[in-house]
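For this depiction, one protein chain was excluded, whereas all remaining protein chains were kept in their positions.
Letters A and B mark the chains in the order given here, with residues in each chain numbered from 1 onward.
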Amino acid sequence: MTPQVQAFWIFVAMACLVAGFFLWVARSTRQAHEVNQDAARRLRRNFFYSLTGLLVIVLALTLRHMPYPVPTERPERIIFVVGKQFAFGISSRPIADDADWEAATYSAPVQIPTGAMVEFRVSSFDVNHGFAVYSPSGELLGQVQAMPGYVNRLRMRFRRPGIYHVFCLEFCGMDHYRMRGLFFVVPRTNTQSHTRSLLAGTGE
Amino acid sequence: MPLPVAGDGLWQEGEARAFRRLTLAWMGTMMFLFSTMLLLGYFMRLFQANAFRTMRPEWFYAVLTLHGLGMVATWFVGGMAATGYLLTRYSRPSIWISRLALAGTLVGAGLLAAATLFGLFGTGWYFLYPLPFYSSGVWPPWATGCFFGALALLFSVWTIWVLDLLRAIASRFPLRQALGWHVLSGRPSLGVPSFVLVATVSLIAGAAGLAAGMVLLGLWAVEWLRSGYSNDALLMKNLTFFFGHIITNITMYLGVGVVYELLPGYAGRPWKLSKALAWAWNTVLLLVVLAYAHHLYMDFAQPRVLQDTGQIVSYFLSVPAAVVSIFGGLALVYAAPMRWTLASWLFFLGLMGWAIGGVGAVIDSTVALNSRFHNTLWVPAHFHTYYLMGVVLMLLGFAHHLAVDLTGEPERPAMRHAILALLAIGGYGFLLAFYWAGAHSVPRRFAAYPRELSQGVAAARVAVVFIALIVIAVALYLWETARRCWRAFSA
Partner (left out) sequence: MTTARPMLGSVVALAMACLLAAACPASAQDSLGQPANTPPDETSFIFRRVPDITITPIEGSPVTLSALGRSSPLVITFIYTRCGGVCSPFLESLAAAARQTGGLGSAYRILVLSFDSRDTLADLRAAARAHGLAADQGWIFGAASSPDIARLARATGFWFAWHWSSGQYDHPSLLIAVDQGRIVRMLAGATIPPSRFREITDELRGKFVPSYPAQNRRVAFRCFRYTPGGGIQIGWGFLVLLAPGALAISSALWIFARSRGSAS
């Protein structure tokens, strides 16, 4: 189950809990009676502590899993991405101008070896776009904004070989929903030379 | 007893009547705009279900923009009008400023409709910089001008309105009391209603949001009028979400304030200004201006501290809401001699929608998950929960309360049951389709879904059925409430 779907079920469970509680309270009005104010206050205090505690725990667990790159890691591949109405140019060469971008959108898709840490350097030539990577089975894996005037760096690793689609996740105009890109993740062979030749594919 | 109460020194009979009629006009506007925007929402979901295969996507995006801004505006003014009305118990909000706001809102809404429906202006409701300048040939410059003109008009009249309500509060309560600080330092509540505290917090935050909107418009104008000058996209994004988040967030709070004031009357118990309540809302005032940072998690250019702050603040904003307002509302109702009417049910269900939307929001505000939820349908899912099943219900409850109050016509239980059941089933069904699609990676703001994301079409088809139930529920509601409002208005 993907993290999203897990979160969905957690959400459904909690929503049911909340709804059940509300309905229980609504039913309680069938027999009105005085409520012990102290008990209510105690209950609220306990609720406060348990909710705060829960949030602190979840914070502690999740703040460590930020998608932002860790300084000590160095990427194995750098991929340049530029969004422009209405396509993504994705290339292992820097994309400096419209001609580079055009070339990147028409040339063969970039290939990334499995397990390699890639750094996407993402920018935009016009409006904000969203660079979102989808797995071959259509699962959203991660994203970063493509913002004019900035280069945002997103680091990812791909385990499964296949065709990875890129969709635009920041609204950018009439063909926003058709704006896309793609790259391949290919198995990393155990022969060193192949790996090296794949890695050397950048730059020159 | 209908407000404003004439003869207690604050209001004269003529003024009181004028204020009532004005509030009814506001409620009529709110219901009219709501039902139109609702149909536009229906149109969009049908579009996403591939019901209009030959229609150009420009239409979807123009409607998206109008629906989004229209709804945000509708419920903001609805909340403001209800707050102003309830404030007449304690002080004198200006009738003329409220009238000015009504006129400005109507003209602004008209201009927005023109820009989007005639000009096909389609940037989404938060017109993210610099999209309005890159129309790719879809909308002409006059539409951009019309759109920004409308915003300038709306922001101006709303700012005046917000400041006037603050002035009205200030004329009766010193700031210390309006913010409940005297309770914090251990003194009795001195008759300050908790509603006033909620309203004060919302209005101050609202003023900040509107000011951000004005600054934003200023930067837009400078770039538009002076060539060679360019804005910082990151700054513009920060300002946009500062404005957008606060306006939508305080709309929720305005609705909650209404519930604080009116639900006790149905429960037969007071909702007193306690120490916890004062703590909670002061915390909200402090945090609400920072929470917007969670809209920029996917902007890696934003300093890391702001990202961490975003998550921490978003998490802890839920504590006062849950522990004080929602728990407080439940404690108020629990085993109370409750008078269940359409209005009180709508208040109660509105609190429930707020709580459920909050769960969805906290999940999304976790940065680690936001990587996979940002700008998917999960986002509209949670804010539609806040809105449609939260503040919308609260304010529809208010309108109904008002209508019954002013006409004295009793409501029909059968209608009440039908409306509530259809709203709850239709609403949560519609929302669940959003959540499910978001969890299955379907992006928001897609006019049509590519083959790889065909689950989006499936979700839209399911949603369409549930929206039909909402439409029926709203039609029944209007039959019950709008008619009464009209009768009260023309009486």
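Keep this in mind: a residue touches a chain if its C-beta (ideal position, glycine included) is under 8 Å from a C-beta of that chain, and two chains touch if they have at least 3 such contacts.
Given the structure is predicted, the values throughout are model-derived calculations rather than measurements.
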Hidden partner chain, touching residue among A:Pro3, A:Pro94, A:Gly142 or A:Pro161: A:Pro94
Which of B:Ala101, B:Ile204 or B:Leu453 contacts the chain that the document leaves out: B:Ile204
Among B:Gly14, B:Gly137 or B:Gly228, residue touching the chain not depicted: B:Gly228
Which residue of A:Pro3, A:Pro69, A:Pro109 or A:Gly138 touches the chain not shown here: A:Pro69
Selected residue (touches chain absent from view) among B:Val5, B:Met55, B:Ala103 or B:Leu190: B:Leu190
Selected residue (touches chain absent from view) among B:Met80, B:Leu239, B:Val391 or B:Ala473: B:Leu239
Contact footprint on subunit B, counting only the chain that is left out: 163, 166-167, 169-175, 177-178, 190-192, 203-205, 207-209, 211-212, 214-215, 219, 228-232, 234-235, 238-239, 242-243, 289, 300-305
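Here is the rule we go by: only the chains that are shown with their structure count from here on.
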Where subunit A and subunit B are represented by their mean Cα positions, the distance between them in whole Å: 28
Residues on subunit A engaged by subunit B in the complex (per definition of touch): 2-5, 7-8, 10-12, 14-15, 18-19, 21-22, 25-26, 28-29, 31-35, 40, 44, 47-48, 51-52, 55, 58-59, 62-63, 65-69, 85-86, 126-128, 130, 132, 134, 138-145, 147-150, 152-154, 165, 167-178, 180
Complex contact set, residues of subunit B against subunit A: 56-58, 61, 122-124, 128-131, 134-136, 138, 230, 232-234, 237, 276, 298-301, 304, 307-308, 311-312, 315-316, 318-319, 322-323, 327-328, 330-331, 333-338, 340, 348-349, 351-352, 355-356, 359-360, 362-363, 366-369, 371-376, 378, 432, 435-436, 438-441, 443, 445-450, 452-453, 455
